[in-house]
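Missing here is one protein chain; the remaining ones are kept as they sit in the complex.
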Amino acid sequence: MMRLNSDEMARRVAQDIPDGAYVNLGIGMPTSVANHVSDDRLVIYHSENGILGVGPAPAPDQVDPDLINAGKQYVTLLQGGCYFDNAESFAMMRGGHLDIAVLGAFQVSERGDLANWATNDDTFPPAVGGAMDLAVGAKQLFVLMRHTTKANEPKILNQCHYPLTGAGVVKRIYTDLAVIDVTEEGLRVRELYGDNTLADVQALTEARLLPPL
Amino acid sequence: MMRLNSDEMARRVAQDIPDGAYVNLGIGMPTSVANHVSDDRLVIYHSENGILGVGPAPAPDQVDPDLINAGKQYVTLLQGGCYFDNAESFAMMRGGHLDIAVLGAFQVSERGDLANWATNDDTFPPAVGGAMDLAVGAKQLFVLMRHTTKANEPKILNQCHYPLTGAGVVKRIYTDLAVIDVTEEGLRVRELYGDNTLADVQALTEARLLPPL
Amino acid sequence: MIVMNKTCESLRAAVADIADGSVVMIGGFGNSGIPLQLIEALRQHGARDLTIISNNAGVAEIGIASLLKAGQVRKIVCSFPRSSGSIWFERLYEAGDIELELVPQGTLGERIRAAGAGLGGVYTPTGYGTRLAEGKETKVINGKGFVLETALPADVALIKAHRADVWGNLIYNTAGRNFNPIMATAATTTIAEVSDVVSAGELDPECIVTPGIFVDRVVTQEASRHDAA
Partner (left out) sequence: MIVMNKTCESLRAAVADIADGSVVMIGGFGNSGIPLQLIEALRQHGARDLTIISNNAGVAEIGIASLLKAGQVRKIVCSFPRSSGSIWFERLYEAGDIELELVPQGTLGERIRAAGAGLGGVYTPTGYGTRLAEGKETKVINGKGFVLETALPADVALIKAHRADVWGNLIYNTAGRNFNPIMATAATTTIAEVSDVVSAGELDPECIVTPGIFVDRVVTQEASRHDAA
């Protein structure tokens, strides 16, 4: 079975981001999607802490300590970018102004429910950050995650077992095995990598998958 | 009986505005209060259309067509003033950030209800502007109005007959006869002009007036 | 290299897709910060049955008054329709030919902002206990009365700014901001009339008032030359 590595997964998402799109990339693997959008293209990245037009990491002697992204990494500002406060930044998210948000996930349900902020392990204090706002607000919410847990258990489920981030919010799921759309009919496989078959992927998925159209 | 003229009434209000206060002056007679705050004093005027630090009228060749006050008169900006949008301007009002608002009124009740945006004459279309926001938001709401109507009928009433702008919002009333505080005990005369007696003023007032302390 | 450029070459083209029955926000306060050329283009375009959301209802024969005079407006949502010289509004109102939704100015602003920020509504103290709260949900929170006011979105916002860059970032002139920055956030399509358009990076990123994400089209006042040609 063909399993993409992290770089290949991020590259696959990058292919689906149109020029001129306003995009928020979540912390972790989603952030690396930007590395696969080539320099001759223009995507405008939003960072929840108040930046539109996030540019690449600065040279070490060019660091501005206040200029960080949501993952607390130093960044730069593109020509044409700007700064704003938390209220305006989240107005952009919640108000439907972002074209695409790409988030990681613990679990996704067949209805597009997203669970990515808490597990059922209560020994750690909970933390939610901006995940719930991004989940409800972006015009299209893409999830980028491995198809199964490290223990090879499915993450695409009939129902999420972990606390929800948002209900019915996911539009498309990019995993290391396939690309899957959340549709009114259910989960529709859009693309199978390499020689992966629907049966292969279904075997690692709890929710029922519909074949590609 | 001593009746102040408009200039004298505005001057009297100006005496009660402390240095450093943030103040909104309503359209009409309240606007003229600023003319009686001497140049060696500093009061910061707010205009609902998005100005803090409103300065005097410009010389004719210095007019900026966008730089008007709420009464649509051309104004200037003091050094230290700034501009903002409607949402921020009304956040200043409603959020209790203005120290004093001075408004005109058709009627005030003994509980401090204010009626200043509509009469019971429905032949004109209604207009409210920012009056209701100012009424609920300023730390202290002063009313500046003639004590009676042109027909010599009282405007300080047991109950307002006109539609309310706000309920229980007026703190003090400056008329051409007296200064009256709205207190928990009722309307307390604070100052009588010239030889005016409590009985004189009460005769022109429907609501009961309490004597000065 | 892909270049983003939201500049529209002609005022006529900028408003060409405004459909009959649209809800149209128009920025401005009195004569300050009004997109007069976009309004004139909308008048010439001729879309009818419009709902206009604006602070005022126009004076004399220009701006919003010109749309009223042309019979293009079914309803107006505003705080202060009755300025001196609002003859066209008054004429239509008296004849029962226009619907008026009167909203306190700060409530109008919050309802517009709520739409732009994805909120369903806000509880405001403004208007509590008055005629303008009749029929609305109220709630006492910590002993103070509030009125529920719901989000007010639009199909199109016509706004006026001082300068844009090609990404659609905007700065304004003095008190010309008023409703323009919040209306920019609240419409499906936002069209800005500006004095000039500069390259990306020419506006100070610390001083941009309206981020370009809220702006779909930018048109200069010079563009009227294209329309005349």
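Per-chain residue numbering starts at 1, and chain names A, B and C are given in the order in which the chains are listed.
By our rule, a residue touches a chain if its C-beta (ideal position, glycine included) is under 8 Å from a C-beta of that chain, and two chains touch if they have at least 3 such contacts.
It should be emphasised that the depicted structure is a prediction, and the values quoted were computed from it without experimental measurement.
Within the entire complex, contacts from the absent chain reach the displayed chains A, B, C. Touch with the chain omitted from the figure is made, among A:Ser6, A:Asn35, A:Gln62 or A:Asn86, by A:Asn86. From the options A:Met29, A:Val43, A:Leu78 or A:Met132, the residue with contact to the chain not on display is A:Met132.
Although one chain is not displayed, chain B still touches it through residues 19-20, 22, 39-42, 44, 46, 52-53, 77-84, 87-88, 90-98, 136-137. Mapped onto chain A, contacts with the missing chain fall at residues 47-51, 64-68, 72, 77, 83-87, 89-90, 93-94, 118, 123-133, 136-137, 163-167.
Panel shows chain C; residues 110, 114, 117-125, 139, 141-142, 144, 146, 150-151, 171-172, 174, 204-207 of it touch the chain omitted from the view.
By our rule, only the chains that are shown with their structure count from here on.
Because contacts link the chains only in sequence, without closing, their graph is best described as a line. Among the chain pairings, B-C comes first (most C-beta pairs in contact).
Separation between the centroids of chain A and chain B, computed from CA atoms only, is 54 Å. Chain C has its Cα centroid 34 Å from the Cα centroid of chain A. Remark: chain B and chain C have CA centroids separated by 29 Å (rounded to whole angstrom). None of the residues of chain A touches two or more other chains. Chain C has residues 113 in contact with two or more other chains.
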